[in-house]
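What follows is a set of notes on a single structure, which appears directly below.
The other protein chains are all here in position, but one chain of the complex has been omitted.
Presenting chain A:
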Amino acid sequence: MHDIVRPSASAPIPPVGVSIRRARLTFDGAAVFDGLDFSLQGGRWTCLLGPSGVGKTTLLRLIAGLAAPEPPTEVTAEDGGPLAGRVAYMAQQDLLLPWLSTLDNVLVGSRLRGEKISPALTGRARDLLDKVGLGDRLRAKPAELSGGMRQRVALARTLMEDRPIVLMDEPFSALDAITRLRLQEEAARLLTGRTVLLVTHDPLEALRLGHDIHVMAGQPAVIGPAISPSGPPPRPPDAPALLAGQADLLRLLAS
C-alpha cells in the first residue's frame, strides 16, 4: 500500500525513528503495562531486554501493526509518515514456507504484494542469499537446511523487504552458541543504518548488538533508561566491558 519504490537497493534509506506514547496493555483485567513511553532512535539498534510475559513482544507487535493498540496507546513514526509498509519483521522461528525453495522464500514478500517477479528482483534475492552465505543453496527446500541456514534465509528475506525499520523478536535464540554469534555479526553488518528493535532474553546478545539497551521489568512493567555501551556493534563477545555490562544487566533483570 505504502510501498516506497526505490530504484536500487544500494541507495541509502533515510533512518526513521519510532515512538510509542502512553502504551497500555491489560490482560485479564490486570495492567501488563500502562502509560509506557518508548522510542527507537532512527538508524540505531535498540535492544529490549526483559523476563518472559513482561510485554516486550506486544510492544514489538504494536510497532509492526500486528497487535491492535489499546487506547490511549499511540504508535508513530517520527517523520510523521505511516508505519505500515515500512516495517520488516523477523521472528524466533524462521517462518520459511516449507513448499518454497530458498530463493522463492526470499521473494515471498514480492509475491504477496502481487509484484512482478522480474529478473532484477530475482537477481537481488540471489545477491542477498550470497551475502548470507547461501548462494549455492537457491533451490533447496527449508527441510534440507540446518536451523542456522534457515534463519540466514529469514535474514535474507528480511533484507529483501528493504524496510527502514526492522523488528526482531528473539531471532537468534533457537540457535546453537556458535551459529548465534556468527549470525549476530552478519545481521549487525547487513542491517547497519536501519532502525532496529531487537527483543531478547540474552544480555550478552544485547551488549554485542545494541546501541541502546533498555531493560523492561516489573508489574505493571516499566522500561529503564538506555544503557549505551561504547564502540560500534557488533562488539566482540570477549570484550571485558561486555562481561562487566552483562553482570550489571543480570542484576537489573533480577531485581
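Keep in mind that, in the parts below, contacts are C-beta pairs under 8 Å (C-beta built on N, C-alpha and C of every residue); 3 or more make two chains touch, one makes a residue touch a chain; residues count from 1.
By definition in this document, contacts and distances are computed from a predicted model.
A.B. asks: When one chain of this assembly is omitted, its UniProt record names it as which of these: "ABC transporter permease", "3-isopropylmalate dehydratase large subunit", "ATP-binding cassette domain-containing protein" or "Response regulator"?
C.D. replies: For the chain missing from the view, the UniProt record says "ABC transporter permease".
A.B. asks: Considering the complete complex, identify which of A:L25, A:A64, A:L175 or A:L249 is in touch with the unshown chain.
C.D. replies: Residue touching the chain left out of view: A:A64.
A.B. asks: Which of these touches the unseen chain: A:T76, A:Q93, A:T179 or A:Q246?
C.D. replies: Of the candidates A:T76, A:Q93, A:T179 or A:Q246, A:Q93 is in touch with the missing chain.
A.B. asks: In the full complex, which of A:R21, A:K141, A:R182 or A:H211 touches the chain missing from this view?
C.D. replies: Touches the omitted chain: A:K141.
A.B. asks: Under the stated touch rule, tell me which residues of chain A contact the chain that is not displayed.
C.D. replies: Within chain A, the residues that touch the unshown chain are 1, 3, 61, 64-66, 84-85, 87-89, 91, 93, 95, 97-99, 108-109, 111-114, 141, 143, 161.
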